[in-house]
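A protein chain is absent from this complex, but the other protein chains hold their places.
Note that the chains take the letters A and B in the order they are written out, and that residue 1 is the start of every chain.
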Amino acid sequence: MTAVLTVTDLSIRFGGLLAVEAMSFEVRDGEVLSLIGPNGAGKTSAFNAITGYVEPAGGRIAYLGTSLIGRTPNAIAELGVVRTFQKTSVFTGLTVFDNVMIGLHLRSRQKPIAILLGLPSVAREERELEHAARQTLQVLGLEARAEQAASALPYGELRLLEVAVALAAKPKLLLLDEPVSGMNPAETASFMKMLARIRGLGITVLLVEHDMKMVMGVSDRVICLNQGRIIASGAPAEIQRNPEVIKAYLGERYVRAHG
Amino acid sequence: MRLATYAWLAFLLSVPLWMTDLYVLHVLIITGIFMIAAMSLNLLLGYTGQLSLGHVAFFGIGAYTSSLVSLGFEVHVLPNTMVSLAAKPVWLGMLCGIVMAGLCGWVIGRISFKVRGAYFVIVTVSFAEVIRLVALNWVELTQGPMALNNIPYLRLGVPGAFEISFLRKPANYYLVLVVGIVCYVLIRRLVQSRAGRAMIALRENEPLATSVGVDVTRFLVLATVVSAAMAGAAGAIYAHYVRIVDPDVFLFIYTVTMVIMVVTGGKGTLAGPIVGGVMFGLLPEILRAAQIKPEVQWVIYGVLMILVVYFLPQGIVPAVRNWWNGRQTASDPPARGRAAAEPAT
Partner (left out) sequence: MDQLLQHALNALILGGTYALLGIGLTLIFGIMRVVNFTHGELYAFGAYMMYMWVMVLGANFYLALPLAVLLGVVLGGIIEIVLLRRLRGADIDTTMLVMIGAWIAMQNSEQFVWSGVAKSIDTPFPSSPLVLGAVSVSWNRLFVFVVALALIAGSYAMINRTKLGKAMRATFQDRETAALMGVKIDTIHTATFAIGSGLAAAAGALLGPVFVVYPTMGDLASLKAFAIVILGGLGSIPGATIGGFILAFMEELGAGYVSSGYRDAMGFLLIIAILLIKPTGLFAQKERIG
């Protein structure tokens, strides 16, 4: 299995605080890899560094051989690496359909001059984009909501919309930041099915999540972080039994993971 | 809907044929010029969400550049070196005005990437003030407060065959109308395209926009350049209509006028600046007819703006639209093309 994302000795600093320390891991082609760990363990910081929102203090990040460090988030998205955000992040003032249309930004290359001149190619590409938007909404089961304002969506569907927007950008590596947080068990179960569909499209997924049932259910591999460091990595079953992991989590989450 | 638009257009085209009061025509021309400037500001302030308060700089740069090119000038850039330009035809001057304004827009656009929010507001205001002070003090080039006068009027045509001269009001009215329509169409094409969606995305949620590949700098610069070039065009038309230009054209109060038009009309909507332009183009005249002093007029505008911001925060056009539709949407959604909806499978 080839590694598509290689993180080596990554360190991230906030003021005096070392959020992530010498973290190294790789994400393999086609797999679903989950990052778990208590709050503040550095998971979202790692996401932010990989996708260009935060500059690491040290280390290397390479995607398919190309270094990601120093690139803007949009350049990284162009390479095929797209992320979602931990706090619900959509274009609230726009409709569901328009949200996805923005997600499709990279799929067309209309030049400003062509746009201003109103060339027929522009109209043609717009129609293609609209078609693609509808398809994306279908994959996520949101086509009925297309014309509604994003702000009118119930929470579960809002989170689906976030994934729809990210998927529209045609990622090869998708980073999902706590996608099912706040969802009820039924919503989580249907999300897991959708994740399987995303996998089927050949997309590699790097997941940050707290919901252990989901993590154990979808992941090929799991990496556990604590206080900015990796403390364990391996198949889900191994991780569940790992004493370091249990120690890091202590209590409630352990109980939840066991049913 | 189309029928209404054509009817409107026909009406607007017919105005100079029956409007004999030249003063009214003058008001319409000036209102139209401001409307074009307001539309251009709307692209930056409304659609892209950039708090640019130096817009009058682009207007004035368009006016001065066009005037200077069509008048010709001679300046000492160094004690012994002179740069001079012979007078050029007005249409060339106008083009230079548009290009120059667009260029300055490019500079501001690039700066705006580094400096955001409130600081950007201050930079843009400062920029406009510096330009005004330059226009005031570089007397050799701009005549300073003595103003550039006898600016030639626009002449278009095929030499020897025919010529249209834009000296009189009806001709200028049509010029403003045509340019206004062109600008409207250009802006509409832009905002209803991928580029427009990118600008709106940057305004609504920048981190999310960049996560799906929207290049912040590229679209901020695009918005600023188009916006500035259009404002420059408005300035150039203004210069060759009133045919006298002085540094007062850079006064902050004109930026404020444009801002008021955009905000009360509805920022981020295509119709907003037009409604705002009509309101604040005609309001001064109505108030003047009622014998109200200019200071009081401005107090009224100030209060009006505050009231609109409080009670109709999105402006008049969205408020009317919501009332019509009975629902809550903000600025224009990035509209789509004319593709028919796919049947659900």
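Note that in this section a residue touches a chain if its C-beta (ideal position, glycine included) is under 8 Å from a C-beta of that chain, and two chains touch if they have at least 3 such contacts.
Because the structure is predicted, anything quoted here is derived from the model rather than measured.
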{"item": "Shown chains touched by the chain that is not drawn here", "value": "B"}
{"item": "Omitted-chain contact residue, chosen from B:Phe120, B:Tyr254 or B:Phe280", "value": "B:Phe120"}
{"item": "Hidden-chain contact residue, picked from the options B:Leu12, B:Leu103, B:Leu156 or B:Val256", "value": "B:Val256"}
{"item": "Chain B, residues in touch with the chain not shown (by the definition above)", "value": "45, 49, 51, 111, 114-123, 125-127, 129-130, 133-134, 136-137, 252, 256, 259, 263, 293-299, 301-306, 309-310, 313"}
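One rule holds in what follows: only the chains that are shown with their structure count from here on.
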{"item": "Interchain centroid distance [CA atoms averaged], chain A/chain B, Å", "value": "41"}
{"item": "Contact footprint of chain B on chain A as seen in their complex", "value": "51, 53, 72-75, 77-78, 82-85, 89-95, 97-98, 101-103, 105-106, 108, 110, 112, 115-116, 118, 122-123, 125-127, 129-131, 134, 138, 143, 149, 165-166, 168-169"}
{"item": "Residue ranges of chain B touching chain A (in the complex, touch as defined)", "value": "185-186, 189-190, 193-195, 197-198, 200-201, 204-205, 207-216, 222, 226, 328-331, 333-334, 336-339, 342, 344-345"}
